Structure formats: structure tokens, C-alpha cells
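One structure below.
Of the protein chains in this complex, one is absent; all others appear in place.
Each chain carries a letter (A and B) given by its place in the written order, and its residues are counted from 1.
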Amino acid sequence: MWIRLRAWLTGLFPQYRQDVLLLVIDLIGTFVFAVEGALAGINAGLDVFGLMVLAFVTALGGGTIRDLLIGAVPPNSIRDWRYGATAFAGGGAVFCFHGLIQDVPAHLLITLDAAGLALFAVAGADKALEFGITPLLAVMMGVVTGAGGGTVRDVLLAKVPAVLNSDVYAAAALVGAVVMLGALRVKMPRGLAMSLGAAACFVVRMLAVWQHWNLPKVMR
Amino acid sequence: MWIRLRAWLTGLFPQYRQDVLLLVIDLIGTFVFAVEGALAGINAGLDVFGLMVLAFVTALGGGTIRDLLIGAVPPNSIRDWRYGATAFAGGGAVFCFHGLIQDVPAHLLITLDAAGLALFAVAGADKALEFGITPLLAVMMGVVTGAGGGTVRDVLLAKVPAVLNSDVYAAAALVGAVVMLGALRVKMPRGLAMSLGAAACFVVRMLAVWQHWNLPKVMR
Partner (left out) sequence: MWIRLRAWLTGLFPQYRQDVLLLVIDLIGTFVFAVEGALAGINAGLDVFGLMVLAFVTALGGGTIRDLLIGAVPPNSIRDWRYGATAFAGGGAVFCFHGLIQDVPAHLLITLDAAGLALFAVAGADKALEFGITPLLAVMMGVVTGAGGGTVRDVLLAKVPAVLNSDVYAAAALVGAVVMLGALRVKMPRGLAMSLGAAACFVVRMLAVWQHWNLPKVMR
């Protein structure tokens, strides 16, 4: 069944078109994360340089940490100028059109962020597998890719990273990566497994925002 | 003399048994550090995800930084699932049996922690030497292995790392690594040098706790 599906999908999306599609989605995710990082920089009263740093770090920090850990050196963010340029474009857009971006409805930003998280988590786990990382840790690399950038951003702002004690964010990335690995385990084609994982992450994240889910805590 | 001692020890502990012994001790150290990290997470009011992150980072952060710096990529913590699994088991144990762990007497935890520190410091310096790092910096890698995890944990909790201004902790790791390197310099067999170094670190740490030693500060 997967083979027939793969044949159909391959007809629809030949390899080069898939690659372009993945790159475009990846750059969109990078842009959205950069915008969020830059907004956090403005809220912390940083200057334009600090804003650019937060844009870069939020957008590309997770993937960079993943690449360092799995041994993909230099990391993508340093090897390919398009990622850095996109992150700086996001930061620059916030700096120049700050008023307009404040008018973007919050739920649109949250939705785009969830989409970016889903893509990063799945792409991160996939890349870790490619580098021969064992599944348990490949899942972790997916989470790091999705949530690592925001973590570094919060560390730079001298705050406890929001992912450590707020609503279901990194956990959604975890679900997405686990679903993808499960799908690969039952021999689904890679593209379908990644799509399923991303969809799972996106749905969990949106449900969590909508229903105000929180992870359990130990009572002190 | 060392040669005769080595022959005797080799009879007692053949290579494969030594390796198993080292792995078991290493995993016990990982578990203890993970428990401490998770307890710090609970005290900071983190949710179960944050608790797991702190468990992993506290237990394996030091070794991971060492491996990145000496070029042992991917780091042990990412290459070998047993370390990650042990760290998550430590975090999970704290989450599930929090009440019980609070009943563990503090001095038992401190003793176990000192044992973990001793082992990590010595193993870290040894691994750095193996990768051709010069002795001065191999000692530093021992300290990073022992105290790095707690440092990253404190950074994530937005606190000044305790090792930078509290009692003799990293300094004990330093003593252990220096003793080990000195023992190797006088041609002691590796296992004996490591044992001596670990014992020195453990004794210094326990004496420091018992006698409330503190490192000197410059008066402002």
C-alpha cells in the first residue's frame, strides 16, 4: 500500500520539487521564528543589534545545537547563507515595520509558530536519523530543533526558558517526532511519515493552546 | 612495582570486567546527577518536561560539553542510548516517587553526589588525554565533566551557577584530575591512577562539606 502511495506522491511531487518545497517551508518557519525572537528582543528593550541576535538565535539556535550534537559540522545555519539571511530579514522586518507586525492577530502568529514547530521537530528528528542517531535520541534531537532556539533566546534574556514550565510546547514537538518515528517503523514512505508527524505536532500544539493544556507538576 | 601491581589487578579484574564495572559506575553517577537535576526542577516549579530536561542536562551536560570541545562527536550522551535512558529514568523516578526521595537522608545524597563527581572528573580527564589534549587542559576537561552539568542546569534556571561561588566542588574535581595526571606521570598503571584521582576528589569534597570549607574571595 505504501509503495502505491509513494508512486502516486512521486508523480505529484518529483524529488527536486519536494526539495524546493521543503526548503521553502523551512525558510518560512525560520522567518516566523525570527520574527518572534525579534519581538521578544523589543519587549526586553534591546537595541537593533540585540534584536538581530535574538532573531538569529531563536530561528536557528535549535538546529545549530542539533547539528553540533549529531556531528553535522559546520551547522546548516553557518554553511548555507540563505538561513542566516532569512533570519536577519525577519529581524529587520520587525525593526522596520514594528507597528504593522503588532497588528498581526495573535492567533495567526501562534498558528504560524505551531507550523514552524511541527516542521522543525520532524525535520530535526529526520536529520538525526540520517546521521545514525538512535531513535530515542533522534526524538530528542527533534525536540531540540523545535524548542532549542526559544530556550537559548530565554537564556540570553536571563529568564527561565518558557518551554520548561509553560504549556504544551516541547511536548508537542515530542509527539510529532514520536509519530514520525513510529510511522517509519511500520515502513511508511519518508515523506508521508514526516507529514503525519508534523500534523500530529501541529494538532497537539493547537489543541493545547485552545484548551489551555498544561503538563503535570509535582506539588512541593 | 607498578607492573607487578598491574598484573595482580589484571588477574582480579580482567579487561571486560573492568569495562562493565566502569560502565555500571558511570550509569550510577548519571542516575544520581539526574535525580539531583530533577529535584532542582521541582524546586523551581517546572513541569514534568522541564524536570526531564534538567535531569538530562545535569547528568549529561558536562560530558557533552567535554565531548564537543575535544572533538568526540557525536557526544557519548547522544551516541549511546543507555546514558539518556538512565538520565530519564532518574528524572522519572523523582517525578513518580517524589515523596520517597525526599525521605532519602541529605548526607546520603551528598555522598553519592561526591562519588559521581569523583568518577566524572577522573573519567573526563582520562578521555581528554585519550583524544590528545594537553595535560593542563585535560585537567580542565575533568572539571568540566564533573561540574559542567550543574552549571548548565543553573543557567537554565537563570541563576548564577553554584559552582562559581559556593563551597569546594569544582575544586575537588580539579584536585582529583591533577592527582590522576600526576600518578600517570610517574608511570602508575591507568586503573590505579584513576582510582587514586577519584579517591582524592571524593575525600576533598567530603572534607569540604564536613568542615564547611570555602575558597578565598577577593574583598571588594
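To be clear about the criterion, a residue touches a chain if its C-beta (ideal position, glycine included) is under 8 Å from a C-beta of that chain, and two chains touch if they have at least 3 such contacts.
The structure presented is a predicted model; accordingly, all values stated were derived computationally and were not measured.
Asker: Tell me which residue among B:Ile78, B:Ala118, B:Ile133 or B:Cys201 touches the hidden chain in the full complex.
Answerer: Considering all chains, including the one not shown, the answer is B:Ile133.
Asker: Which residue among B:Leu108, B:Val186 or B:Val218 touches the omitted chain?
Answerer: Residue touching the chain left out of view: B:Val218.
Asker: Quick one: say which of A:Gly29, A:Gly62, A:Pro75 or A:Pro161 touches the chain that got left out.
Answerer: A:Pro75
Asker: Going by the touch rule given at the top, which residues of subunit A touch the chain that is not shown?
Answerer: Residues touching the hidden chain, for subunit A, are 41-51, 53-54, 56, 64, 68, 73-75, 78-79, 81, 84-85, 94-95, 98, 155-158.
Asker: Kindly note down the residues of subunit B that lie in touch with the hidden chain.
Answerer: Touch set of subunit B with respect to the missing chain: 68-71, 73, 131, 133-134, 136-137, 140-141, 151, 155, 158-161, 163-166, 170-171, 174, 214-218, 220.
Operating definition for what follows: only the chains that are shown with their structure count from here on.
Asker: Would you mind pulling out the distance in Å between where the CA atoms of subunit A average out and where those of subunit B do?
Answerer: That pair's centroid distance is 32 Å.
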